[in-house]
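Notes to accompany the following structure.
Removed: one protein chain of the complex. Kept in place: all other protein chains.
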Amino acid sequence: MKRLNIVLIGMGRIGQMHLKNISTLPEMFNVVGIADPFSDKLADLADEYNVPKFSKDYKELLDKEKVDCVLIASATNTHAEIIREAAGRHLDIICEKPIDTDINRIKDLLKYVDECGVKLQIGFNRRFDHNFAKIRSYVQNNVLGTPQIVKISSRDPEPPTMDYVKVSGGLFFDMMIHDLDLIRYLSDSEVEEVTAKGAVLVDPNIGKLGDIDTAIVTLKFRNGALGVIDNSRQAVYGYDQRAEVFGPKGMAKADNDRNSTVELNLKDNTQLDKMPWFFIDRYKQAYISELAAFYQSVANDKPLVVSGIDGLRAVQLAEACRKSLDSGKTVKVEY
Amino acid sequence: MKRLNIVLIGMGRIGQMHLKNISTLPEMFNVVGIADPFSDKLADLADEYNVPKFSKDYKELLDKEKVDCVLIASATNTHAEIIREAAGRHLDIICEKPIDTDINRIKDLLKYVDECGVKLQIGFNRRFDHNFAKIRSYVQNNVLGTPQIVKISSRDPEPPTMDYVKVSGGLFFDMMIHDLDLIRYLSDSEVEEVTAKGAVLVDPNIGKLGDIDTAIVTLKFRNGALGVIDNSRQAVYGYDQRAEVFGPKGMAKADNDRNSTVELNLKDNTQLDKMPWFFIDRYKQAYISELAAFYQSVANDKPLVVSGIDGLRAVQLAEACRKSLDSGKTVKVEY
Amino acid sequence: MKRLNIVLIGMGRIGQMHLKNISTLPEMFNVVGIADPFSDKLADLADEYNVPKFSKDYKELLDKEKVDCVLIASATNTHAEIIREAAGRHLDIICEKPIDTDINRIKDLLKYVDECGVKLQIGFNRRFDHNFAKIRSYVQNNVLGTPQIVKISSRDPEPPTMDYVKVSGGLFFDMMIHDLDLIRYLSDSEVEEVTAKGAVLVDPNIGKLGDIDTAIVTLKFRNGALGVIDNSRQAVYGYDQRAEVFGPKGMAKADNDRNSTVELNLKDNTQLDKMPWFFIDRYKQAYISELAAFYQSVANDKPLVVSGIDGLRAVQLAEACRKSLDSGKTVKVEY
Partner (left out) sequence: MKRLNIVLIGMGRIGQMHLKNISTLPEMFNVVGIADPFSDKLADLADEYNVPKFSKDYKELLDKEKVDCVLIASATNTHAEIIREAAGRHLDIICEKPIDTDINRIKDLLKYVDECGVKLQIGFNRRFDHNFAKIRSYVQNNVLGTPQIVKISSRDPEPPTMDYVKVSGGLFFDMMIHDLDLIRYLSDSEVEEVTAKGAVLVDPNIGKLGDIDTAIVTLKFRNGALGVIDNSRQAVYGYDQRAEVFGPKGMAKADNDRNSTVELNLKDNTQLDKMPWFFIDRYKQAYISELAAFYQSVANDKPLVVSGIDGLRAVQLAEACRKSLDSGKTVKVEY
């Protein structure tokens, strides 16, 4: 198996997590450089992970014959430019979601990526989660029949900061976008229409910023299935991540993970263990699996599990949800 | 504790089930008569259950000083008349759902019942189910805080006959009506608007009769909560009955019952036991508990758990769902 | 289906429970009499359950042509005599466990019962429990293969009174005897040897009375299987009743019942619902099922699920456990 030389761009919290995860796959990747225009930890990180090069300017690291691919974990508004630069150098790309917030810009970019003939995988890590991947395998193997009802519950343990809410694009774009991608994956179909209902029940400040914190979206799929996603910005009991597919031959549902299987029986109650705290814990293995899948695509020319088109679709669906919420009406999704 | 003398009207499958259930509560009820205009089993049933009187004409049994209350399990289109007759004789009433299919007729009837000063309990048995009653108790005791998201999954093991579909009034009136009542009970609030999405995915013949067999309805409640109900006429794995309430202080969810707790671990898979087959098995204890609650209301003047108003509301909600499905729009519920 | 005329002897707590349970099976049984030498509630009970006769002297009720069978729920030291009287009158018998505490007296009695040609079912109700019966069905249908390891955990929610401990015969005879019967049933084999380990960990007063309150017994079965039973007089979290059979083709295990399937997720913990409180709740359905099985044996001549021999075996095993505990050695069971 050939090892891929990879450069990581963006060394914030998520970038560092990817660096650590890549270090657990030494048979797949050599990290040959890390870049971040703002970080003052580059030298320390390079030392700890034996990375030979680092720079504030990622382009310096790409100007080499020795690089095979890049991982982009920088700010969303830099994704498009970096993708363009990397694709132009014929490097394969794995990029955090979303590609961009502007649908037309995404379309242009995907066209360019296509012309360059490089692979572009988008960071919808939940597709690689052990629970959701298991449901997906049942769908693909026709264990359930063509899906009729698809459900996702996705609730964060705590709301983001107001600073984040101001720039995030809103619940549909920064939170539900994961579920909109996942429900396409689990239903194995495209969404035809969405109906979004929202409310401000967690924090009135979120409402003052023009966003919602609680939402239920219903969807109709091309294959006839109905779907529903519910979101909340705050589940005090933990990061609630569940999904279900119902079809004519059966139903598969994924419950939450817990930190252990231990059942504690006391006089007053019986307790189960805690859920993993938020996405870095909950999707720990999924983040590693998405890297391994990217490796398979690049090194062995396997099809991408999450393509650039998938990245585009999720933004289009989020856009449709916002229109539905604003208008109070069901909205046909435009592709 | 005083025993109540009760007359049962309607000796079809459900009426006979009630007769058997009442026999398990000898400290609460004396069955003093059974009536059914069509049954040829009245004499046998009276013999088996030690019932002193039976008649094809229920009115014969009500003309007595010894009767305290009636249970009505006859055809839906006879409910209104029998309620009127019983109320006029100052008998307390427990009546199978729905009261009637015409909202104005129900309103008139409830007014009359009120004037007569009798109790009228409607047979929404799921309120008495051990799982749903447990969730309700958490809501009432404010364990979860004011509900924010309320969810019900309710799927039948097999579709009804086409003869039944023709006269049932449609999925919202004969099937989801139970869930529409239950979601009011679990949310502890009134519904302000509904949005109904439906599909014909189980049997095209159901579509030919103008009905749907798969539905997702979203609801907005007066207390701000969002809700969602999903229904299917056919879950091949069994009678799927689940509910969930999510609030600022926590979340309670009820999974399906199973016939035993046994986990069977085999070479190829690990199996859980079957779910109870359909409503008579699944809600066996709930049917008995609704009788016991009716007894408490009548004998000890406790408030009704399911009143005539609850019966009216469920029909109003089903009506709103039908309008939403027909129009493709969100519908405000009129009360 | 022919109804059986039954007389109930012993109207203490368990006798009254049986009376109530029989009233839920009107198609199987007519209660024609109840007897108890000490109870002052006989008239009230007869009135409530429409029982035509009652007496302090059970023999008065047996001197009739109209009686088919008797249920014996009187004090243990009266069982043998009443069985003898009933058998002599050719009445079929269902008797609470144990038959007697003296092995030779039991053997004589069983011989007499056999000569009289009547059925004698012993009240090992756990064989009829939905969980344990499910495991048994897997064993009988060879789903697991010949059992290799059989395990039972059985712990009471609270210790009995010291007055009871004084006369009960000790933990092996009043508590583990149920598990000794059940493990024979689940293993589908006979016990060859037992090794009993005990301790006084719950209440030193139990130790002062010469008994233990905590025990682990290992068993070797004729079919080669190994078994283990653990008992405690006090599980503060509830009545802990579990079993497991492991064989070459798989493993089946029964977990505890809970009052509902509701999972309550709170900030500090996730809670499951309570277990049923003690045996009358936990084995509610099993007590009814044992009556139905007795009916099938008597009315339709089906084989007994728990015979007099089973009653004898359980006492022989308890005896062997006591010998093992006293001697500190493994003991061969004598039959």
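We just call them A, B and C in the order they show up, numbering each chain from 1.
Quick note on the criterion: a contact is a pair of C-beta atoms (placed from the backbone, for glycine too) under 8 Å apart; a residue touches a chain by one contact, two chains touch by 3 or more.
All figures in this text were calculated on a predicted structure; none of them were measured in a lab.
K.L.:
In the intact complex, which of the presented chains make contact with the chain not displayed?
P.N.:
Per the contact definition above, the missing chain touches A, B, C.
K.L.:
For the chain left off this view, which of C:G250, C:P276 or C:G308 is in contact with it?
P.N.:
C:G250
K.L.:
Give the residue, chosen from A:N50, A:N104, A:T161 or A:N300, that touches the chain omitted from the document.
P.N.:
Missing-chain contact among the listed residues: A:N50.
K.L.:
If the hidden chain were put back, which of C:N30, C:T78, C:Q234 or C:N259 would touch it?
P.N.:
The missing chain is touched by C:Q234.
K.L.:
Mind pulling the chain C residues that touch the left-out chain?
P.N.:
Contact residues on chain C toward the absent chain are 148-149, 151, 153, 155, 195, 197-199, 201-202, 214-216, 218, 220, 224-228, 230, 232, 234-237, 240, 246, 248-251, 328-330.
K.L.:
Given the full complex, what residues of chain A touch the hidden partner chain?
P.N.:
Residue positions of chain A that touch the missing chain: 20, 23-24, 26-27, 48-50, 130-131, 133-135, 138, 143, 249-257, 259-267, 273.
K.L.:
In the complete complex, which positions of chain B touch the hidden chain?
P.N.:
Looking at chain B, the ones touching the missing chain are residues 235-238, 240, 258, 263, 265-267, 269-275.
To be clear about the criterion, only the chains that are shown with their structure count from here on.
K.L.:
Centre to centre, using CA atoms, which chain is the farthest one from chain B?
P.N.:
Most distant chain from chain B: A.
K.L.:
With chain centres taken as the means of their Cα atoms, state the distance from chain A to chain C in Å.
P.N.:
Comparing mean C-alpha positions, chain C is 57 Å from chain A.
K.L.:
For chain A and chain B, what's the span in angstrom between their mean Cα positions?
P.N.:
42
K.L.:
Quick check: how many Å separate the C-alpha centres of chain B and chain C?
P.N.:
Those two chain centres are 38 Å apart.
K.L.:
Which residues does chain C have that touch at least 2 chains other than itself?
P.N.:
Where chain C meets two or more other chains at a single residue, that happens at 263, 265-267, 273.
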